[in-house]
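With one protein chain held back, the other chains of the complex are shown just where they sit.
In this document, chain identifiers A and B correspond to the written order of the chains, with residue numbering beginning at 1 in each.
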Amino acid sequence: MVAVYPGWGELSMVKVLAHSMDGLKRALDSDIFYSFTRSPVVVAAAIVAVVYISASLMAPWVAPHLVFDVKTLNLMDAFTPPAWYADGNMSFLLGTDDQGRDILSTILFGSRVSLLVGFASILLSMVIGVGLGLISGYVGGRVDSFIMRVADIQLAFPAILIALLFNGLARGFLPQGMHEEAALYVLVMAIGLARWVQFARTVRSSTMVEKNKEYVKAARVIGRHPAAIMIQHVLPNVSGPVLVIATISLAIAIILEATLSFLGVGVPATQPSLGTLIRIGNNYLLSGEWWMTLFPSAALIILVLSINLLGDWLRDALNPKLR
Amino acid sequence: MPGNSRSPLLEVKNLKIEFPTRRGTLVAVDDISLHIDAGEVLGVVGESGAGKSLTGMSIIGLLEPPGRIAAGQILLEGRRIDNLSYEMMRKIRGKDIGAIFQDPLTSLNPLFQVGDQLVETIRTHLDLTEAQARKRAIDLFKEVGIPSAEERIDHYPHQFSGGMRQRVVIALALCAEPRLIIADEPTTALDVSIQAQIIELLKRLCREHNNAVMLITHDMGVIAETADRVAVMYAGRIAEIGSAENVILRANHPYTHGLMNSIPAIGHDVEALVQIDGAMPRLTEIPSGCSFNPRCPQSFERCLAERPDLMPVGKSQVACWLFDHDQKEVAVGE
Partner (left out) sequence: MIAYIIRRIFQAAIVMLAVGLIAFSMFTFVGDPIASMVGQDSTNEQRELIAEKLGLNDPFYIQYAHYLGRMLRGQFGISYRLGVPVTELFKERLPATLELSAVAALFTLVFGIPLGVYTGLHREGWISRFILTISLVGISLPTFLIGILLIFLFGVILGLLPSFGRGEVVQIGFWSSGLFTMSGLKSLIMPSVTLGMFQMTLILRLVRAEMLEVLRTDYIKFARARGLTNRVVNFRHALKNTLVPVMTITGLQIGGLIAFAIITETVFQWPGMGLLFIQAINFVDIPVMSAYLMLVAFFFVLINLIVDLLYYVVDPRLRVERTVGEGSV
């Protein structure tokens, strides 16, 4: 897809992508794959992550029960313990919750929601962060100072607080009826807003480095819009660090979403995520139906842990200083 | 000042330093031997990466892992020191062998006063009270030429200029009176005008305290001014070693030749700057035979096949087949 703008020349999407892929390929050269295959923990983490993520994304087709179709639920099945217990049931491998829903399936569907919200909010963070970083680095001056001040102040506050505040404000603005519908969007925006700063900072420093290079000045002389070139060249250069930040941020976003849902201000009740499941299960923890809490908790831990391991390895591998 | 003719202060015998990497083991220093007599200055010269610093570091026992001494011996006054425990080596460091590094700015801990750093070094090696050590520190400052020594002793490193900082570093290295100092590029990070002063200082101190110095540098000018003997290193081996006068004025090895020729002489007009074609090979790509052969204007078949060891040529030692007297054909070159 090629767009021609005055002063921008051909800003070809393909070219930008190609540059980025190049950068990515350079980053993922044999050195890194070597260290990857040498660490069994990381390989295991990667496999787990891939299997888990695929399974949950395909939950509607993979899960043993379609737990969110109310018609299929039977209250008589409620509180069934896991299958290996005497009064368990093989079709409910991990037991059921207070409404008769199969825990394994709720975990799969719940993970799906968690993942989708996580990805969406990271995407939002990236767009905001990279965008603001580019502007801040390129334009400089007052705009840059302002954006960085805001970033600094925001960094001062824990993400959870920012997400909560945004949530609360949104509720304040929206009429009562719309709360449920908008909850998902509000949630994604809340988390996305909480995490843009890291992206912005990295992109900003790279942009400032590139801005001073000769080819930018040359481009201005030719008449090409420097911003177009910056995008074509800066983006590939930051693809490595941005990838690392994205992986870490994904884990944090998932945790944030789980926390918000646990607190009751996250996903709507119709689309529970792992956090919601844990909250529901928590009500019955002290009365003995431990499986309702423990299995979703384990699922959350496994998911986040594998993403974190991958992110850790990626960061070590891409860090030139440690090589 | 060349020392006594008894056994040398420091001897390095067949030293080999390796780096195990996942691509295989790289040999950074390959079978070098040298010695330093008491009170003399041995210049070790060569391009970056030739193995000079590694040699110095291994002598003082600070070779960073995964680098390790794979073979050879290092002897201080006849005693082996390359196989000592960390604690035994620690006692030698600072007291018998001292070291000076390249960048005075990063050599000093920015959070401690320089006096503190001096006193703690002095008291580590000598049994003095705090007050005595402090007095000694002030005297050292005066000796290395730092004005207002009593005041400056309580200053922090960032309060000194570059040249002054290097003087502090020198004071630190000398405070326990080591007999040998490994100076790794001591003037490279300094302004040219200050370099001369520091070199002068080093020379004076060595004369007065009868220190031996292993002066590692890539700057031939510094060597010419300071060294008694010179060792020229290339790709982890010694190409030529002899008295400073001989090596500089009557270079034998083609590499040494190239080095000397590439120094532009002030006062002469030249049409083009002379340089040695090519670059020193990386550790993973060292040629077989004599490692200099791809760049050598006088190489012949033997150079590609066999690696020369040091052999006596006049009063120097040279590792070059050109000088093998048993050879039927000796390529005559200039």
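Just so it is clear, a contact is a pair of C-beta atoms (placed from the backbone, for glycine too) under 8 Å apart; a residue touches a chain by one contact, two chains touch by 3 or more.
Remember, predicted model here, so these are calculated numbers, not experimental data.
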| item | value |
| --- | --- |
| Touching residue (missing chain; options A:Gln198, A:Ser249, A:Thr276 or A:Thr293) | A:Thr293 |
| Among B:Ile92, B:Leu128 or B:Met260, residue touching the chain not depicted | B:Ile92 |
| Full-complex contact with the absent chain, from A:Ala219, A:Val265 or A:Ile280 | A:Val265 |
| From B:Ser107, B:Asn211 or B:Thr226, residue that would touch the chain that is not displayed | B:Ser107 |
| Contact set of chain A toward the excluded chain (per top definition) | 153, 156-158, 160-161, 164-165, 167-169, 171-173, 251, 255, 258-259, 262-265, 275, 278, 282, 285-286, 290, 293-294, 297, 300-301, 304-305, 308-309, 312 |
| Where the missing chain touches chain B, by residue | 60, 62, 86, 90-95, 98-99, 101, 103, 106-113, 120-121, 124-125, 147, 152, 155-156, 158-161, 163-164, 169, 172-173, 176, 193-194, 197 |
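Please note the rule applied: only the chains that are shown with their structure count from here on.
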| item | value |
| --- | --- |
| Separation of mean Cα positions, chain B and chain A [Å, integer] | 54 |
